[in-house]
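What follows is a set of notes on a single structure, which appears directly below.
Missing here is one protein chain; the remaining ones are kept as they sit in the complex.
Chain naming follows the written order as A and B, and within any one chain the residues start at number 1.
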Amino acid sequence: MTPDPDLIHASPETAITEGEYVRGTSLWRDAWRRLLKNKLAVFGLVVVTLITLSSLIGPTVIKRATGYTPDYIPTSDTRLIRSFPPFTGPDGQFSWTHPMGTDNAGRDQLARVLQGGQISLFVGIISTLVSLLIGVSYGAIAGYVGGRVDNIMMRVVDVLYSLPYVIVVIVLLSMFRSQTARGQLILLFIALGSVSWLTMARIVRGQVLSLKNQEFVMAAKATGVSTPRIIFRHLVPNTLGPVIVYATLTVPQIMLTEAFLSFLGFGVQAPLASWGSLASDGIQNIAIFPWQLIFPGVTMALTLFSLNFLGDGLRDALDPQMRTT
Amino acid sequence: MLRFILRRLLVTIPTILVVITITWGLIKLAPGNFYSGEKRLPPAIEKAIRDKYGLDRPWYEQYGKMLWSIVRHGDFGTSLKYEGQSVNGIIRRSLPVSAAVGILAYLLALIVGITAGSIAALKQNSRWDYGSMTLAMLGISLPNFVLGPILVLIFSLSLYWLPPSRWGGFPSRNLILPVITLSAIYMAYIARLARAGMLEVLRSDYIRTARAKGLSEKDVVIKHALRGGLMPVISYTGPALAFLLTGTVVVERIFALPGLGNYFIQASLNRDEPLLIGIVAFIAITLLLMNLLVDIAYAYLDPRVRY
Partner (left out) sequence: MSKQKQIGMLLLLASFALVAISCSVASNKEPFFGKTVPPERNIFRYVTGDEPESLDPAISNGQPEARIYMALYDGLVEYHPKTMEPEPALAERWKPNNDSSEFKFYLRRNGRWSNGDPITANDFVYSFRRALTKETASRNAYLAYYIKYAQPFNEQKVFVRDPQTGQFLNAKDFDETTPAEPLAGSPLDSTANAEYSEPDVHLEGRPESEFHKQMHTPLRLTLPGDAKGRTKALDANPKLKAAVAGKEFVPIKAEDIGVEAIDDYTLRISLVQPGPFFVGLLAHQVFRIVPRKVVEKYGSAWTQPQHIVTCGPFKVKTWQPYDKLVVERDPMYWDAATVKLDEIHFYPMSDNPTIMNLYKVGEVDAVLNHTVPNAWLEVVRVKQDYMDGSEAAINYVLINTTQPPMNDVRVRKAFNYSIDKEAWAKWRKIVKPLTAFTPSGIFKDYPQPQGDQFNPEEGRRLLGEAGFPVIKKPDGSYSCPKFPVDQVEYIYNTQESNKAMAEWMQAQWKQNLGITVNLRNMEWRTFLNVRAKLEYKGFSRGAWGADYMDPFTFLSLFYTGGENGTGWVDPKYVAMLDEANRMLDPKKRYELLAKAEKFLIDAQPMIPIDTAATNWVKKPYVKGMYPNAGSLFPWKYVYIERDPAKWDYGVPDMTAD
């Protein structure tokens, strides 16, 4: 996994802009307005929405239109060549049946990419939520309480950071073995979420560290507000800007990790597929049937691309100081 | 400050021991073993193998022996899968491979990234700006296991210009494709960081002053703006280098390089206990040291952060 630079430079600036955050709800309206002005971010938002929607309804539509489901293998067709290029029918002529071609077994690539989208997006979002939940509370507590507790909590993060996550995933998947593909998928969420909250925890801690000596926290403390309340009502909301930004960037990270696990063979179970598992299957055939890599790869890249733009836009919108355009 | 560094270094030692312990426990929990094959071995032979490596001894004895050898002699033992090869030897041999690819990739990323980022900042909102930033975003969004095979397809399989994989020594033509594949994402990050940093600096007072003094634009950029604008890039270098030095699994696998990352995956898949523990401990040490450097840098850069 590549370290994300946002981890490094997100912390100092936000504190300076504290004044703007306290303006309350208008901050969000402002941010939304600024986001809409940012054409790239809007582009990202639109593309992500489109891809999500078509992933959700696409497979059903395709089944209605052509009769192909993502896992339908035409075994009655015993011909040797089943991998058809895009827009080519079994007879080699132009056809609308398979706009993205077919895979080795003759399954419709478009249906598979759309179904893969469901899984990849689902994995990305759920695992990000898991990492948000753990990461934010962990980081906030460590940062606010400070001292020895902080030290120990951060060393724990260090330890977890250094663990071989391949082995962690192997152990998780085998200890809680599930018989069904869906069950395996849930395990995958847990496995991915549990290795990806670490960076989030570090970011939140950094934020809280620079926020906790601010006047508004002092004031809350002086008026006798309880510690949990200070953490979750006063501090956490103030870190949300960078957290949301980082969360949008975590989704791609997790999708990449999932893809990499698929590449190693730990991903989703056949006949389900994710973009990652489709792409890693496609790599096997890149020299012969490039469309098997290109379509899942490009769809995935496009989604990540849009998510990154959206993340950038959100950061700019939530943090005017960082705005560069 | 010195006390802080010393304290952190002291904390590093138990942290590594905990990492080693958990890794050891994880391998013990993982199903399967290093000697199994398509046809199951007769029980007597399985037992002979387990006895040879002391795998049937009580867990505390195995754990104690492993830990003692590491603490006392810095010796991680010999690989289970690769009979007679010492773990320390494997790390010594594969580190230079990973480091060569990693450092070259980072250098390339620095050169291209800073140039592109600076140009983009200087010519903000121009075609250059959009072009390089779009490319940067593409670099971030294209997974390297997709980028690598595509580069191989074009430059080796179709054009026959470059070898598609394998380690060819240092320096060699074999390095070109893995280095490009690996550097793409760093290049992109650095370009974005450099652009943001430069924009920040170019608007600042001292650059205005420098310009007002009548310095040439070239001098302003090179002598003043670059120095300030590259701060984020410099603080990014720590963790990035830690990752790059210790091997990048995907690229080493795609290009079949005998680096640490490849051994790491193989050791995990083979349940090669001593080898995996050795590599994990080594990577953990590198990561922790780099994190410490980052924290020190933070403390210098931002006086509000107190330890």
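Just so it is clear, a contact is a pair of C-beta atoms (placed from the backbone, for glycine too) under 8 Å apart; a residue touches a chain by one contact, two chains touch by 3 or more.
Not measured: the values here are computed from a predicted model.
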Which candidate, A:L40, A:I62 or A:A279, sits in contact with the chain we can't see? A:L40
Which of A:Q184, A:T250, A:S274 or A:T303 contacts the chain that the document leaves out: A:Q184
Go through chain B and note every residue touching the omitted chain. 30-45, 48-49, 51-52, 78, 81-85, 90, 93-94, 125, 127, 130-131, 133-135, 138, 149-150, 152-154, 156-158, 160, 163-167, 253-256, 258, 262-263, 266, 269-271
Considering the whole complex, not just the chains shown, which residues of chain A touch the missing one? 39-40, 43, 73, 75-76, 78, 80-83, 104-105, 170, 173-174, 179-181, 184, 264-266, 269-271, 281, 283-290, 292, 294, 298, 305
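Operating definition for what follows: only the chains that are shown with their structure count from here on.
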Can you name the residues of chain B that touch chain A in the complex? 11, 14-15, 18-19, 22-23, 26-27, 29-31, 124-125, 137-138, 140-143, 145-146, 149-150, 153, 157, 185-186, 189, 192-193, 195-196, 199, 232, 235-236, 239-240, 242-243, 249-250, 264-265, 268-269, 276, 279-280, 283-284, 287-288, 291, 294, 298, 301-302, 304-305
Residues of chain A touching chain B in the complex: 1-5, 7-9, 11-12, 15, 151, 155, 158-159, 161-164, 166-168, 170-171, 174-175, 206, 209-210, 213, 252, 256, 259-260, 263-264, 279-280, 283, 286-287, 290, 293, 297, 300-302, 304-305, 308-309, 322, 324-325
